[in-house]
Each structure stands twice: as structure tokens, then as C-alpha cells.
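Removed from the display is one protein chain of the complex; every other protein chain stays in position.
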Amino acid sequence: MMSCDIDNLGFARVDLQRKARQGIGEVIYGEGKSAGQIIAILKSLDAHSQRPALVTRLDSEKASIVKASFGEDFSYFPVARFARLGEAKKSDGLGFVAVVCGGTSDIAVAEEAALTLEALGNEVKRIYDVGVAGLHRLLACEKELKEAKVIIAVAGMEGALPSVIGGLVHSPIIAVPTSVGYGASFGGVSALLAMLNSCASGVAVVNIDNGFGAGILASKINHIR
Amino acid sequence: MMSCDIDNLGFARVDLQRKARQGIGEVIYGEGKSAGQIIAILKSLDAHSQRPALVTRLDSEKASIVKASFGEDFSYFPVARFARLGEAKKSDGLGFVAVVCGGTSDIAVAEEAALTLEALGNEVKRIYDVGVAGLHRLLACEKELKEAKVIIAVAGMEGALPSVIGGLVHSPIIAVPTSVGYGASFGGVSALLAMLNSCASGVAVVNIDNGFGAGILASKINHIR
Amino acid sequence: MMSCDIDNLGFARVDLQRKARQGIGEVIYGEGKSAGQIIAILKSLDAHSQRPALVTRLDSEKASIVKASFGEDFSYFPVARFARLGEAKKSDGLGFVAVVCGGTSDIAVAEEAALTLEALGNEVKRIYDVGVAGLHRLLACEKELKEAKVIIAVAGMEGALPSVIGGLVHSPIIAVPTSVGYGASFGGVSALLAMLNSCASGVAVVNIDNGFGAGILASKINHIR
Amino acid sequence: MMSCDIDNLGFARVDLQRKARQGIGEVIYGEGKSAGQIIAILKSLDAHSQRPALVTRLDSEKASIVKASFGEDFSYFPVARFARLGEAKKSDGLGFVAVVCGGTSDIAVAEEAALTLEALGNEVKRIYDVGVAGLHRLLACEKELKEAKVIIAVAGMEGALPSVIGGLVHSPIIAVPTSVGYGASFGGVSALLAMLNSCASGVAVVNIDNGFGAGILASKINHIR
Amino acid sequence: MMSCDIDNLGFARVDLQRKARQGIGEVIYGEGKSAGQIIAILKSLDAHSQRPALVTRLDSEKASIVKASFGEDFSYFPVARFARLGEAKKSDGLGFVAVVCGGTSDIAVAEEAALTLEALGNEVKRIYDVGVAGLHRLLACEKELKEAKVIIAVAGMEGALPSVIGGLVHSPIIAVPTSVGYGASFGGVSALLAMLNSCASGVAVVNIDNGFGAGILASKINHIR
Amino acid sequence: MMSCDIDNLGFARVDLQRKARQGIGEVIYGEGKSAGQIIAILKSLDAHSQRPALVTRLDSEKASIVKASFGEDFSYFPVARFARLGEAKKSDGLGFVAVVCGGTSDIAVAEEAALTLEALGNEVKRIYDVGVAGLHRLLACEKELKEAKVIIAVAGMEGALPSVIGGLVHSPIIAVPTSVGYGASFGGVSALLAMLNSCASGVAVVNIDNGFGAGILASKINHIR
Amino acid sequence: MMSCDIDNLGFARVDLQRKARQGIGEVIYGEGKSAGQIIAILKSLDAHSQRPALVTRLDSEKASIVKASFGEDFSYFPVARFARLGEAKKSDGLGFVAVVCGGTSDIAVAEEAALTLEALGNEVKRIYDVGVAGLHRLLACEKELKEAKVIIAVAGMEGALPSVIGGLVHSPIIAVPTSVGYGASFGGVSALLAMLNSCASGVAVVNIDNGFGAGILASKINHIR
Partner (left out) sequence: MMSCDIDNLGFARVDLQRKARQGIGEVIYGEGKSAGQIIAILKSLDAHSQRPALVTRLDSEKASIVKASFGEDFSYFPVARFARLGEAKKSDGLGFVAVVCGGTSDIAVAEEAALTLEALGNEVKRIYDVGVAGLHRLLACEKELKEAKVIIAVAGMEGALPSVIGGLVHSPIIAVPTSVGYGASFGGVSALLAMLNSCASGVAVVNIDNGFGAGILASKINHIR
């Protein structure tokens, strides 16, 4: 019966059936929710054995309030503003996922992807600060890129990274534009458009700064059977 | 040696190594190329055993000129403006790919995806005209959607199809916005933005009307091992 | 005579005739007005028997200053940043209005609509956190949606909610895009465009975050005779 | 059973249940469909007693082909590029709907709204060429505007018509921006934005040039009970 | 000789010849300049007998520092963030200029226009809070509008005011869009576009919130001979 | 009585009172009107002694049909796509208006302004092809520019002409952006934005390619008294 | 005297002094000019010994009319829609300029740049169809790229070429976005933004499809002394 599958907290209807339906339980988007609301939803998920439970876009202030409720079981990763209640799943994917980013400032988004992947049972290789204007740094990692089952390519500014990687490898590539840049980067639009227009085939794109979404999708691909 | 891998036709450097490097041979984007140029590139690919060779965005006028050069080996699909030299690969994927579209006018783009997939050795199930404003039509296909290894969701206008499907299934979803619509659809921008902002996780997006790109990516995922 | 119908406060010409002309008295848009200005306008409306008088976009700081002037007669609703001087009208509409929203973060806008409706004499049913990526939550409320005389559908991100509801019901739907989202949601533009392009007929759209405007319109429809 | 409710024509799944579900049968969007496809869908609707069946955005060339199939039962209205198979419903609304437009060039869109309304059983009063730069023309119609149950306000360029009407009347107003204009009108965007930002309350907006959608919504409101 | 006409302060080249050349001396745009820089430029202008000297976009904090240097001769108008060193010129125009605005929140911009006009020797009539959604408030001022030599029409949101006034009067109209509004007003773009597309002839537009520019232009017109 | 002032042709309500109200009779925007409609409106205006009657945006094909109805009294100017029924008014302005344009391709728009001005009784000096990248051409005309009562500055591409002229003269300047350009000129948006942001004061802007509107406004200014 | 330096043809003021002032004579932008106008300007330039005289954006139809006037002296290059009256200057630059492009469809723009360069006395090396998705094609040309004095990098779609080249070489790079692409390439905007946001330093950008402008600038740099 449907009513058992939804935990109606008043301000939110926690979707307890989602794991069965979509393979991954409900994840809490932290921005715009109070620490109290986050705790309530986490408790509801926890009460229904939905560990690990994830929170994204969680600032450090709210994170410490939430941690006070759950203690050691609750891990917070400040660079990615990401939290996890319970242990990450054991790695059980087809292979590893490479998370690649162009510059130092893209690391926050790349980490959101990497931590999501690890929580969901994927081995991750991080290849950071290998932007296309220093091609040899990227080419030095060609072997690892070729071995990855899936690649997440994170870049701001001109967003060329997925196109260049796309020309080197077999695997599916998920491109993540970041809001890194200024002026005519328009908060990530420039990178987004470049990625959508990639001349390399086999590239798909998620929303600006959406490391989490890229991680989910990569995990689904890496667990396909 | 590199020079053996590139066939320099003057107006184009045919990339014969791409199949080895990326798993899929070079594909000809027909728009803006003359029938003569397309024939020359097809001959170069053919001479290097790169069948099936694909052409996208090929209008029917040029298609008949090209067909005159290759005869029965050359198949043209007018709805998708798509052509193939040689037989499609035998189906050897993990499962089937569902190509779903919202309305009758999205079929051209959906077919480009489906034909690309079939050429590359994927079984395809077409589920057309199941837009979200008639939910029961979509729900009637829930079982097939759940069994697909990958789903390509094609939609114009408000682009809600991938979000709704994303709430029903486990599999990775590739969203293709189409330029179908008028007024504030802005040639597909409205659908593109909706898909990038999908509240369903595990959705990635390709360029407007890019059925081909979605097909390539879905094929890569369906052949992952 | 015209001069009796306008109360010229210097910084504002309070339109006392509006209730007669448009059916609803002048409502104060709180943003950009000082607490003092708001009190003055409220007093002018009150002096001309225009209760309930409404204030929208009122932050809590100004609200407490205003409350100090009017006491118990003045009610403030912080989530919606909405205030009302005097009692809400008795419910006298044709039926009830359903106010539906996609996610927890859309509740502020939904509440602005709901409180506006209640002030103007409408029964309201709130159906919150039923976004399209968890379709069963929405379908669980299908009966209530079908019975509503008017539906206000509030959603951010991909803004698909009105399209999906539009496929299920007879009644007029007023869509309210919210600025909830990030990246390519562009402060609500993504949801706005999706709603304008809804493939469901019988949907009209108000400005981003304009719960108040949706409430006014729904009330007019619910009181039509 | 669901299969009886959908007539699957291959290229389209005709939704025969829609009338029951949404109160109005499926309407054919003519653009991008061949005359043959339109005839097939009309026949399917007709076979299931769904008269009147409507076609929008139908150019005169296709219209004459379709007319050849249905003869006198098929009426075509070239200004609005609108067609109807079967008689319009008898007028049975609460009152009449006023369709108002700003300039001569907006008439095509206004007529699409008016003909949709008449097909669905609404009395319509047309008030055309009453743009706000000649206010006396509009004010001369104030009485009719005040008596209308619903008003559809159609305008291009600066799109001010709904705001001005909104200040004069009680009734709900549906605003339709048109693509009439040049330069910075951006194909109707200027009018669309103006209407979304209307300072008059009780105004909602449909897509650019969407006279049909406005007509559907107005008919729903005019038939509310 | 040119060198006498420019006072080179290092960070700025004060253009002492501008009054002769353009009829109006150099005016200081306060935003982004320090109080010290403003004082230095004012002193340079003063030393060359260029009173009244004007400063726009001056916040109150900097204003009090500047006032400390010039004392009574320096007048600051906080609503308009406008300052004047020296007396306003005696009124010597052809007639009066009407400064009209739509809502209370547009007054800051309207006042910038009005104070600029007065400084340059124009009689001004202020007609505020007469937005088009309450037409009778505007029509009540029709006589004054008709007598004005020039009209400055200031409005945010849908920016319809100049169109409506343009239909009533003979005189040239300068339209000033304001950034008042939210959501799809896009910081004044909505009003700007509406004004550029005004169906009333004889309307020209200045930048968003540019009350100063409108004042300068109106003064030039009012002093034409 | 109002009914005498409007000639209701069915598709248009000819506003015969406009000349009295606004100083200039109704002008026919030719685009989107049939030759027959234009003839009907011209006859209505003519019957009420409203010569000269003007038509803008009239292509040469329709022009010859219209000319067949009116003969010698009807003058057509193909470069500007402008027509006039009856003689231009005698020049009775305060002085002359300078119509200046940047390049050869801007002449069509400049001529629309110049012909409008001449029809309404203004002396015009045409100063064409004096773009800012060849400053000496513009400076060679400085004397004429300084003597003009009003200046209309027409330019496409970077739209810098009004700024440069604005630094040289006293008179009011009306800037007209044109759609001349390619790529990032976006159909005149680039010139429009530049003109709105002109660092010269006393510049106002009309819609892209709106030579007619600039002419009307300049005529009003040149006839001010 | 100034009047000798300008040849006033009525519709154009041919700037005969430009060669002296800017180093390069006036170049004719063919779009929007009639064959007759182009012939007249060419004759004026020719009469003042300004060979070679160049015409850009000249379609083949007009080109043959112009050729009829000048015969063998007039060369037309259809791919680039470029023409030259008189011989190209002898090569006298510091070195050669590399003109590089991403795909076959960018060749028209690349050729406009190359032909401009050659006309103005530069040696050119063309490196075409070396897009970043096939990196080895580009790397195969690394030596030539390193030896070039200036590089013009022409690309559409994601516009990544200048960034990648910028990471390999010392020389200044001029990036030319092209309108090649579809959907979210928005007529070259995507490539333009990517190039403006290039993470490689030493890259500057010209307008979309502006091969000519890039050629002029590269020639100036290659002739610096």
C-alpha cells in the first residue's frame, strides 16, 4: 500500500520506495532546508534502513548541528559540502570511474561527484588540474583514462575538457560544467554551451555545478549488468 | 605511423584511427557538405573497411546522388535524414535501448537515435507519442521502460519526459531536447533547460535535436563490460 | 467624484476605489517600502473599511514594527512573508482551490498563494512535495486534484508539475514558476519557460515566485458566477 | 481497459479518453504534420464520436486536401489557420468571453482564441484594434469588458493591454503575447515579459501566439460550476 | 589651447570645456569613486566657476564626508542619492517638465530626473504613483500632462506608462525603465523592452534607472530655441 | 461624440482624432497588412482630410498596387520603403534636423527618419557614411552638427556614433540602432545596448531600425514652442 | 586638405586616406551593397591607386557582374566569397601566419582570413580539419604551429581549438568563432563564449565568422617592426 512508502513529515514527504524504484534512495538537497529539517528527514530514512543517506550542498554551520545528532555515523566533507550518514557501500561496480577536472577551482564540484560515487559503491580515480591549456598534463594520464569504465569531466571557463578526452577514449563521458570563471563565463553558461556542442560523440551534460547528478548517473552506468 | 591513420582529402582529414581509439568510426555530418564531398569521405572509409559508415543530417536530394554511387549498399531513412553504407552491426549489447518520445513531431530526432543505435549493434524498442500530458499512455509502457538497459527520452516544448521517466526506472537516461514548439520554446531552449534542471537524478542531456549523439552514448553504455 | 476615491499620502496614492472596480482592494507590496509607509497605507485602507488588507513580501523585521501599531488585528506568516490586517473573509467560493507544489523549497511561494486565497474567502487544500520525479506521490492525490475548482501548481527547476496535472484534470490550472534551483535554472527562467510551453492545454502562467498573483486569479475564478 | 482508449496509428497514439479526463478532446496541432496524418487522426476521432474535432496552425494548402476528404463537415478559417470538423457546440457557458486585441496584426491570434471558444460552446465578443496608445478606443468598450465573464487580451509590441484592462474590470484575464513587432520585440518576448510583470493582479499568461491555449482555458473558466 | 581646458588630476581628466561644448558641465558619477576623489573633482570644477556641480549615485556615507568639505553650499538628496554644489539655476525653460512615475518604488529614479532638471533651470511638476493598472489616477492628471513641454515617464515592471501617456499628449516623451520588479522583470529589462516597443510614437528611451540622463535630455529640449 | 472620431473598418479602427490629440495623424505600419487594407485605411484618412498620410515598411510590390489607386498624389520611396499620400507639410520647424548615419547600409533607416521629418514640416540635412572608424569624415561636418536643432544618429554594429556626436554638440540626440551587422551584432542588439549605455548625456534611443519613431520625436522637438 | 581625401559617391564617402592612416586601404563589405555600388567604389579606389582592393561577403552572382567590369584583374574566390582587384602584395612579413580550423565546415571562414592575409603580403600555411576531438591530427602539426609568427584559430561548436593550441605555442593567437553548429551553438555564440573564456593566455577573439578581421589583425602583427 502506498501510504507505507511515504513518510509525510508535513514539510516533506519522504519517499521510502525510491530505492526500490530507482535503485538509489532519496538524497537530501541541503540548500534552503534548516538543520532541523535535515535531521528529521535523515532520521526518517534511517528508521527505514536507508543507509547510507546522503546530503548535498550542506554548509559547515548546519553540518555541525546535524553531526551533533548522529555523531560518528555522520561524515562531513567540507570542500564538497557533502555529508553521508552511515558507511559508504562496498565497491561493487564493473570497474572504476575517473573523475577529471580542469583546474583547482573545479575541485569542489569534482569532489561532490567522487564522494557520491564512493557512497554508492564505486571505485574512483581522481585526476585533477589537467586543463586543456597544458595538454601534456592530461596526456600523461591517458592510460588511466582509457581504463576507466566511465569518465566524469568537470570544467569551467571554456569547458573543452570533455571534447579533448572524448577524442582519446572509448568510455561514456559525463560532462559537468562549473560556474568557475568571470565575465563572459556567465556563471557556467559558457562551459555548459561548449559541452553541449562538443564535437566528440558520446558526451552528455548535467546542470552547472551538478557533481552529484553526474555521480549518480556514472554509478548507474558502472553498475549496469 | 600517424600518416597511415589519416586520409587527407584536402577538404577533410578522414580519421581512420578513430574506431580503434573511440570504439566507433568517423561519422559524416551531412549538413554543409556537398554530395561529392560525402561520397569521397564514404569511399575513403569504405576503402579502409570501416563499414557500416554513417551519414547524419542528409537531405533527400543529396541522398539520391550518393545512392547513385553506392547502390543497394547505401540505405537512406528520410524521416531521420540518416544514411548507412553497409549492413548494421549484429545486435550484441547487454540488452535493449528504449527510445521514447513525447509527440509525433519528435519522431525525426528519435529515429536518428534509433537508427544510430541499430547501426552500432543495439536492439531498440521505440515508444513514441507518450507525452506527459497523457500520463496513462506512458504508464502503459512502464514494464518495457523498466526492462531497458538505457533509455533515450526525446521531447520538445516543456521537456518533462525524462523527469517523469526518471522517477519510474533504475536505468541511465539520456535526454534529448528537440526544437519542436513555438514562441517561448526558443528553438528547443525551453526543453533543454527543463532537462538540465530535471529533479530526477541520473539524467544527462545532449544538444538540441542531437539524436545521433544520444544514440552513440547509449550504445557505449549498452556495450560496457 | 474622483478625488474622494484616492487618498494621496504624498509617496503613494491609495486607490480606495479598486475594490469596487476590480473586486479586490489595493494590496501592499512590502519590498522597498519602509515600515512607516506600510503602516500609513494600512491606516488609510483601514480608515476606509477595506479589511482584510494584505501585505506581501514583508520581512519579519518590518513585520514586528507594523504589528506594534495594529496588535492582534495584524497577523504575520513568516514562511510566506505575508501579512493580513483584519480577519480573512468567510469562505464563499464555488468550491476549494488546490495549491500543489513540487518540493519543500517551493512551499514559501505556495503559502503566499494559499494565504491570499484564504484571505479572500476561498477554501484551500494544500498538497505539497509531490514533484514529478516521484509520480506515485502525485497520483495518490488524484482524487483531490479532480475535485478542485481551480488548481495552482507551484514548481521550480524543470517546472513539469502543471503539465502532468494538466493531463489528469478538468479544471483550470494556474502555474507558478519558482526561483528554486541552481545553475541553468537561471532564477526560475527554466521553470517559467517549461510552463509556458506546457503541452497540456488550459494552463496559464504568472511571474516567477508570484504566489500572490496566482492566488488573486484563482480566487476570481472560484468566485465567478 | 486502457487499450480501448488509445487508437495507435503508428505515428500517433490518439487519446480517446482525453475528453472524459480533461473535458476537451484531443486537438490536432497541424504544423509539422502532413495532410495525410491529419486526415487519419481526424478519422480516428470521428470514428469515436469526438466531434467537433479541431485543428490548429493549419496552412491553406493542407486545409484544402483535408477538406476534400470531409467536405461540408469541415470548416476552415484562413486568418486563424484554424479548422473544425463538425458543428461548434451550442453556447452553454456562464456568460460571454471578450476577446480583445491591440492591433490589426494581432487579429490572427485573437481569432484562433475566438474560434476555439466558439467550438467549445462559448459566446464570444470580439473587440479588436483597441491598443493602449489610443486609450479612448478601449474606454469606449468599458461596459462590454465589465460584463464579460472572462477576458482574453491579445497584444504584441509592449504588451500593455492586459495591465490596462486589468485595472478596469473584475473578471479573470488571460494575456496572450503575440510575435507582432520588430527589432527589440524579439518575436514576442517583449510582450511576454510585460504581461508576466503586469502590475494588475489577476492576469495570467500563455505562450507567445497561443490563442488556442487561451481559448481552452477561458472556456474552462466560463464553464466552471 | 587644449591644456587649459583639461584639469588632469591623475585619476581623472576634468573636462572644463564641456559646458561650452555641450551646454552642461561635467557631472560626477559617484559610484565607484571615493569621497576623496569626488571632493577633488568638485574643487576643480568649483575653481573654474562651474557651479552648480552635480553628483549622481552618491550614497549617504560618502555624501556626509563630502558635505564636511563644502558645508552649506553642498545639498544632498538621499532618496535620489543626488547632490548639488551651489544653487540650482533659475528656471528659464520654455515651460515645465512633467516627471511621472508608475509606483512608489520608482520615486528614487524619478527624483534623480527631477533634481537634475531643477539644477539646470527647469520648472518641474511631479506626478507620482499613477501606474496604468489604476488608469483613473493617471487620467485625473491629463490636463497637466497636456500642458507639459516635455514628459519624463518612469516605470518598472511592464513599463506601459509611456505608451499610455503617449496616446494622450502632443509633447515629446522620454521613457525611463526602472529595475523595480522581480522574477521575469530581469532587473528592468522587461520595462526597457516594453518602452522600446511602445506603440505610441514620439517616445525614446534611456538606460535602466537613468533618471539623470532623462533629466539632461529633457532640459535640452526645454531650452531649445 | 466618440463614434465620429473612429472609423471602424472591421479589421481596423481608424483613429481620426489622433492628429488633434497627439499632433500627428495615424500612420500606417505596412508590414502584415494587405495592399487592400492599406488602400482602405488611406481612403478613410483622406476622406477626413488627414493629408499627408504616411505608410512605413511598405514593400515595392504592394506600393505599386496602392499607387494604382491614388496616382500622382501617392509618392513611394523604395530605399526607405516609405510612402506618402499628399504633399509634405511646408517646413515650419525651429531649425533643421541633422540625420546622420554610420555606414552605407544604414541609409535605409536614415531615410525613413528623413522622409518622416520632411513630411511633417522639417528641414533635414543628411550626413551619411560618417562612421566613427573614420573620425575625420565626421569631424568635417562638425559645424553642421552644431547648428542642428536636433540630431538623429543612426548606426549599426558597435553603435558608437551617438556617443561621439554627443561629445561635440549641445542639441538633443535621438539614437537609432540598426540591424546592420552579423554574428554578435544579434540583429541590432549590440548597437542598441551601446546606445543605451552611451557615456554622452542627452542621448535617448528608439527601437532597432525605427527611423520612423525617431523622425516623429525629432519633429515634435523641432516644433516645440 | 580633407576634401581631397574623401571621394563622396553620394551613397558612400570613399576614405582614400585610410591607407596612410591605418596602413590598410578601405575594404568593401559586399553584403547589402549592389553590384553597381561595388563597381563604383572599386573604380574610385582604383583611380586613386589603391590596389589591391578587396571585397568581402560577395556572392557569386554579384561577383560575375563585377568581374564583367574589370576582367582578369579581378579575382573571385567562391568558397570564401572574397574578391581582389589587382595582385596580392608580395610577401614581406616577419614570418608566416598559420590559419588553422577545426572542421570542414569552418573552411569558408578560414579561407577569408587566409586570402586577406595573402592579399596584404603575408605567407600563409593552412592547417584545416584538425578539431580537438581528434587530437593526434592537431599534434601532428605541432612543429608548424610552433614556427608560425601568428596563429589564427577558426572553430565552431565548442570552440576549444584556440585553448588547446594556446597551450602548445609562444605566438599570439587570434580566435575566430564560426556559426557552424546547431541547437545550443546559437549561431556561433557557444564558440564565441568558449574562446573569450579560454584558459590559455594570449588569445583574443574577433566577431563570429569574421575571418577578414582576423586576417587584418594578423597581418598587422606579422608586419610589426
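By written order: A, B, C, D, E, F and G. Residues from 1 in each chain.
In this text, contacts are C-beta pairs under 8 Å (C-beta built on N, C-alpha and C of every residue); 3 or more make two chains touch, one makes a residue touch a chain.
Given the structure is predicted, the values throughout are model-derived calculations rather than measurements.
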| request: Considering the entire complex, write down the shown chains that touch the omitted one. | output: A, E, F, G
| Who touches the missing chain here, F:Pro52, F:Gly93, F:Gly134 or F:Pro172? | F:Gly134
| Among G:Leu16, G:Leu58, G:Val130 or G:Leu196, which residue is in contact with the omitted chain in the full complex? | G:Leu196
| field | Which residue of F:Gly30, F:Pro52, F:Gly183 or F:Gly215 touches the chain not shown here | value | F:Gly183
| query | For subunit F, which residues touch the unseen chain? | reply | 102-103, 131-135, 157-160, 163-164, 166-168, 181, 183-186, 189-191, 193-200
| For subunit A, the residues touching the chain missing from this view | 104-105, 107, 128-130, 134, 136-137, 140, 180, 182-185
| field | Where the unshown chain meets subunit G, residue by residue | value | 21-24, 27, 94, 149-150, 166-172, 174, 192, 196-197, 200-208, 212-214, 216-217, 220-221, 224-225
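Definition applied: only the chains that are shown with their structure count from here on.
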| request: Report same or different for the subunit F and subunit G interface, where same means the shared residue numbers exceed half of all residue numbers found there. | output: different
| said: Using mean CA coordinates as chain centres, what's the gap between subunit B and subunit D in Å? | reply: 36
| request: Quick one: report the Å distance separating subunit C from subunit D, using the average Cα coordinate of each chain. | output: 26
| Using the touch rule from the top of the page, what residues of subunit F touch 2 or more other chains? | 192, 207-208
